[in-house]
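Worksheet: the structure to be examined is printed underneath.
As you look at this complex, bear in mind that one protein chain is not there, while each of the others sits in place.
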Amino acid sequence: MSELFPRKQVMGFVFSLVLTAIALSVYFLDMSFTTGMIILLVTAFIQAGLQLVVFMHAGESKDKGVIYTNVYYALIIALVTIFGTLLILLWDM
Amino acid sequence: MKIDNSLPLEYSTDQNQLNILGFWIFLGAEIMLFGTLFASYFTLVDRTGAGPAGAEIFEITPVLIETLLLLTSSFTIGLAVHAMRLANKKATMAFIGITLLLGLAFLGVEIYEFVHYVHIGAGLQTSAFTAILLTTLGTHGAHVTFGLFWGTFILLQIKKRGLTPETGNKSFIFSLYWHFLDVVWIFIFSFVYLKGMM
Partner (left out) sequence: MEFFERFAVPHPSPAIYASMVAIGLTVIAIIAGLTYFKKWGYLWREWLTTVDHKRIAIMYLISALLMLFRGGADAILMRAQLAVPDNKMLDAQHYNEIFTTHGVVMIMFMAMPFVFAFMNYLIPLQIGARDVAFPRLNAISFWLFFAGAMLFNISFVVGGSPDAGWTSYFPLAGNDFSTSVGTNYYMIALQISGLGTLMTGINMITTIFKMRAPGMTLMKMPMFTWSSLIANVIIVFAFPVLTVALAMGTMDRLFGTNFFTTSNGGMDMLWANLFWVWGHPEVYILILPAFGLYSEIIATFSGRNLYGYKSMVASMVLISLLSFLVWTHHFFTMGQGALTNSIFSITTMAIAVPTGVKIFNWLFTLWKGKIRFTVPMLYSLGFIPLFTVGGVTGVMLAMSAADYQYHNTMFLVAHFHNTIIPGVVFAMLAGFTYYWPKMFGFMLNEKIGKWTFWMLTVGFVLAFFPMYISGLDGQARRMYTYSEAAGFSMLNMLSFVGAAVMAFGFVLIVYNIYYSVRYSPRNIGANPWNARSLEWATHTPVPEYNFAITPNVASSEALRDVKNGHDLFPGKYEKIHMPNNSGLPFIMGVIFFVWGFSFVFAMWIPLIIATIGIFACMGYRSAEKDHGRYISVKEIEDTETKLRGA
């Protein structure tokens, strides 16, 4: 609590810059669509998780169960909506 | 109002805890909001009609600048909360101020980007693709704009009233909002721009 230097935040920031640099490789390097998408998916979700835990303090109060359930639930339904929509309107049309 | 000093300032009253949990649930709704926009974006991304495709209009430089600005602002608002927990009013205000300036710069670049798109014939009415592109970016941009006003209000209140359980709570919730916008931007950056330019 009383730690003066924001070690956690600085590390989080550095890490997020590294992730951004890795994501940028899909633009600057020549690679297949699949590889590129995998890189983007991995870096984006790690980045999001990083913000959630390091910066948003999602797990520090006694409501963390509710908070994490809420976020995961939203995430699952959002992904279902996205992929369901794509399935209906593009992939299986 | 009962204040529990064993907890960080932003959690110190019952109402504060309610506010924070309520805001998290609101963020759950925001995830769905942007999820729906992404679902629509991916559906319409190739439906360019007579207009340009993403690869033809995206430019890496402004996008990179925007990304760095927003990532840094997310870092500084994190520092603001850190300073607030150390009860350092001056540092808290300074970091919130820097965050808002970075947000303003982000917004400036985004407005430039929008003007550029319209200028090269990718306006709101051009095609389904341009409409959903500008709507998705615009929704994020509108959130940032709202955040700028909100943050300014909080800054004024901290200046006037100091770091109280109320202003601390507001600052913390604002930081949640701001980090969330950063998360949304990461997904826009990855799956709108980088995927589009890949």
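Going by the order they are written in, the chains are A and B; count residues from 1 in each one.
Convention: contacts are C-beta pairs under 8 Å (C-beta built on N, C-alpha and C of every residue); 3 or more make two chains touch, one makes a residue touch a chain.
Quick caveat: nothing in here was measured; it's all calculated off a predicted structure.
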Notebook entry, point to check: Which residue, B:Y11, B:F129 or B:F191, contacts the hidden chain when the whole complex is considered?
Noted result: B:F129
Item checked: Residue in contact with the excluded chain [from A:V18, A:I38 or A:V66] -> A:V66
Next item on the list: With the missing chain put back, which residues of subunit A would touch it? List them for me.
Entry: 63, 66, 73-74, 77, 80-81, 84-85, 87-89, 92-93
Note to self: Counting contacts across the full complex, list the positions on subunit B that touch the omitted chain.
What the structure shows: 1, 14, 17-18, 21-22, 25-26, 28-30, 32-33, 35-37, 39-40, 43-44, 47-51, 124-129, 131-132, 135, 149-150, 153-154, 156-157, 170
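Note that in this section only the chains that are shown with their structure count from here on.
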Notebook entry, point to check: In whole angstrom, what separates the CA-based centres of subunit A and subunit B?
Noted result: 15
Checklist line | subunit B residues within the subunit A interface of the complex | finding: 8, 11, 17, 20-21, 24-25, 27-29, 31-32, 34-36, 38-40, 42-43, 60, 64, 67-68, 71-72, 74-75, 77-79, 81-82, 85-86, 175-176, 179-180, 182-183, 186-187, 189-191, 194-195, 197-198
Note to self: For the complex, give me every residue of subunit A touching subunit B.
What the structure shows: 1-2, 4, 6, 9-10, 12-13, 16-17, 20, 23-24, 26-27, 33, 36-37, 40-41, 43-44, 47-48, 51-52, 54-58, 61, 63, 66-67, 70-71, 73-75, 77-79, 81-82, 85-86, 89-90
